[in-house]
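Every protein chain of the complex appears in place save one, which is left out.
Take a look at chain A:
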Amino acid sequence: MFRTRWICRIQIAGGINRLGSYRLASTGGAKIGKKFETMDQIKAYLSEPVWSVHEYLGTNVEENTLRLPPVELVKKLLRLSGLPLEGVDIEAIQMQLAKQLSFVNRLHNIPVEDRTSVEGYDARLMPRQTTKLNYRMLLDAVKHQKQDADIGEVSGSWTATGLAAESKNGYFVVREGLLKNRK
């Protein structure tokens, strides 16, 4: 229960551990409160919205208060994205990006939990602790490696240019060349 009085109780319980019935499950930000005993308690808990997503993320800001990204930045992003610069509505992209950024830039003001070991790469949904590879393991892996025709590892099992719209003598074709006229 996280109505005002419940939050208060939980904080006390976390600090001095004398309200034994309020089991606290963690020392960090996430907390489990006391079991609901009645349906009325559950209904009261559900009836109290605790935040507004629009307010928190600032999605209800007026267009004229947004800070537009400079035209040069938009052009740079279009080049990076492999998209043409001519014939596009730069102003519309500026506004679109400004709205997106007003939303994602909320991250700047959120503190990262005070833990020295927070590493960005732990965000991957992969095992955080892995065994270090050694030379023997690499040799073993090479020894047992098999070519898999399913993924095109067997020579001659597929034609690289088979799906290309344009090819010549088994090569891909880039019509204006890779380096000419590029910024």
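Convention: contacts are C-beta pairs under 8 Å (C-beta built on N, C-alpha and C of every residue); 3 or more make two chains touch, one makes a residue touch a chain; residues count from 1.
Throughout what follows, contacts and distances are computed from a predicted model.
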So which of "Ribosomal RNA-processing protein 42", "UDP-N-acetylglucosamine transferase subunit ALG14", "IBH1-like N-terminal domain-containing protein" or "Glutamyl-tRNA(Gln) amidotransferase subunit A, mitochondrial" is the UniProt name of the chain that got left out? "Glutamyl-tRNA(Gln) amidotransferase subunit A, mitochondrial"
For chain A, which positions touch the chain that isn't shown here? 1-2, 6, 23, 25-26, 28-36, 39, 42-43, 45-54, 56-57, 59, 69, 73-74, 76-86, 93, 96-97, 99-108, 110, 112-113, 115, 118-129, 148, 150-152, 158, 160-166, 172-176, 178, 180-183
